[in-house]
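Apart from one protein chain that is not included, each protein chain of the complex appears where it belongs.
Just so it is clear, A and B label the chains in written order, and each chain counts residues from 1 on its own.
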Amino acid sequence: MIKEHHPHAKTIEVRQSPGKSFLYALPMMLLTLVMMSGGKIPADPQRIFVFAVTYLFFNLLFFLMIHTGKTDRYRATAFITYAILFIISFISHMFEARGSMSLSQEKIILCEVPFCHLVIPMTLIPAAFTKTIIFPGSITGGFASIASMFTIWIGASLSMGRGWCSWGCFFGGLDDAFSRILKRPLLRKIDPRWTYLPWAVLLSVILSAAAFLSPTYCTWLCPFKTVTEFEAVTSFKILVQTIIFVSLFIALVIVLPLLTKRRIQCSLFCPFGAMQGLTNRINAFDVRIDPDICINCKRCVAACPTLSATEESIRAGRPLMSCMKCGTCVDVCPNGAASFHVRGTPVAGNRNIKRLLFLYTAFLFLATFSGGTIQDGLLRIIRLITTGSMI
Amino acid sequence: MKRARSIAGYAWAVACMVAVLATFSGNNYLSAKLASATGVTVSPMYSGGEIVRSIDHGAYRTVIRHPVFDGLLGERKEGFIQIEWQPVTEFPLLIEDKIDFTGDGKEDFAFRLDTANGKGTLTPRNPSVIAVQMLVRVNQGWVARIQLRKVS
Partner (left out) sequence: MRGFLLGLSSGAVCAAYCTPVLVPYLLGEGRDVLQNFSALMQFLLGRLMGYLSFAVFAWGIHTSLPQDITQRNLIIGSTYLILSGLLIFYSFFKTGRACPSAGGHGIDHRLHDSRPSLLLLAMGLATGLNFCPPFLLAVATAAEQTSLLQSLLFFLTFFLGTSVFLIPVPFLGLLRGFSPLHLIGKMAAGLIGAYYLFIGATMLSGGLYR
């Protein structure tokens, strides 16, 4: 049962009893069964096994979210698992298809490069002016076609806004993982002006992509090429590009998140994330801070992995536009002042319903989007254990 | 008014969940609709341009695509043309093609392709033909992109 909050109570909980938690989680169990299976139960015993494991994994996490009233630790478990298994699955596919992670000229000419959401900001102006997409992929059909990724992006933007960065992105789990390794940050002070860098990167890549009709973030900067695919090094220019993206991966995805306990790549560099911040304006869900309950302890400021909670924003009653709706501030707030909120409704009251509505939307997205990849990743691991090779 | 706003807010929240369901269950349909409604295609800078002509040489086929000078607004002064050689039965060891891409009946350039080791030699006959940008083995055939510059 929900504990009603009192203004000066030490802890505010939205946890539920096991019975009620199961009831609240039941619709999710049905929805994930349908969405993850696509209406078809696999025939192969190995596939049935990984489907069952994945299904139970997600629904156990959701049950725990409801039962404990905590969001972030369970979200992160699923999110990080997704990122790791995505890499395993993707790299295995690359070796199966072409024998290496490097992208050949042949694949580029055949327009068979999988389309990633990070390209989207760079394609918009050229698409508006030329009605063409500046990317060597397929519009429809095939793996990760351009139109299907655009559809997923539009759906995610409408349903979660920048919640994509904590509940959808298959790369975000990496710096999320490294930011949780140390108990305490070794670098505490981060100049808040760095939070504008993603916007500068966004502006630069949009302008340069429009000028040169080339996805410049992908060719020059994207750190995640290190763990997916990259152009084969056949010239000095490509060598320099390779050095740049590997260095950025090491610095922004591994080292700095480790030292600062913040999601540095996602919050201080990613241009797609900056653009997604704008979609927070057209989304039903946000995070609010109730000024009547807030005791100004600033635990949310210290804990927020994306530097979206500042003293000013707390006074204003909401985090910055960069909020990724991960639930960290909601979990650490000792008085329950921070909570998930539905636009148009009062900030106080019905906290549990609003949280549930958000969790249903976001968790369903995560489970559906990542379910297939997680199953494939698990299959690869089983294949590695049983045959010695993932391919 | 407050109540109406609250109801609208909750309805909006439920609609978000419906949006998630629609995004994934209707992805094939929605993406096809999005593609046809916008009419977007892959930029010729990557697709190589539309096929203009295909010349059958018996053992192989030469495919000539439309020159690409695409810019953000209008056309650029520098571009390329993509030529493809596709085997029908088996490639001869040496291919020597005379290409007319302007359609004026005059040869614009000659291309000599050693199909065994992928070495290509370009002989421009038209001042707008500059150099070989790339020569790549694709499937069982070869694709060349020849750099062009517009000459007034």
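Here is the rule we use: a contact is a pair of C-beta atoms (placed from the backbone, for glycine too) under 8 Å apart; a residue touches a chain by one contact, two chains touch by 3 or more.
None of these values were measured; they are calculated from a predicted model.
Peer 1: Going by the contact rule already stated, which one of A:Ser208, A:Thr310 or A:Asn352 would touch the omitted chain in the full complex?
Peer 2: Answer from the full complex: A:Ser208 touches the omitted chain.
Peer 1: Name every residue on subunit B in touch with the hidden partner chain.
Peer 2: 71-74, 76-78, 149-150, 152
Peer 1: Touching the absent chain: which residues on subunit A qualify?
Peer 2: The missing chain touches subunit A at positions 191, 193-194, 196-197, 199-201, 203-204, 207-208, 210-212, 216, 220, 236-237, 240.
Quick note on the criterion: only the chains that are shown with their structure count from here on.
Peer 1: Which residues of subunit A touch subunit B in the complex?
Peer 2: So the residues of subunit A touching subunit B come out as 31, 35, 105-106, 108-111, 125-127, 129-140, 145-148, 150-152, 154-156, 158-160, 210-211, 213-214, 283-285, 342-346, 353-354, 357-358, 360-361, 364-365, 368-369.
Peer 1: For subunit B, which residues are in contact with subunit A within the complex?
Peer 2: Residue positions touching the partner: 2, 5-6, 8-10, 12-17, 19-25, 27-28, 30-32, 34-35, 38-48, 70-73, 134, 136-139, 143.
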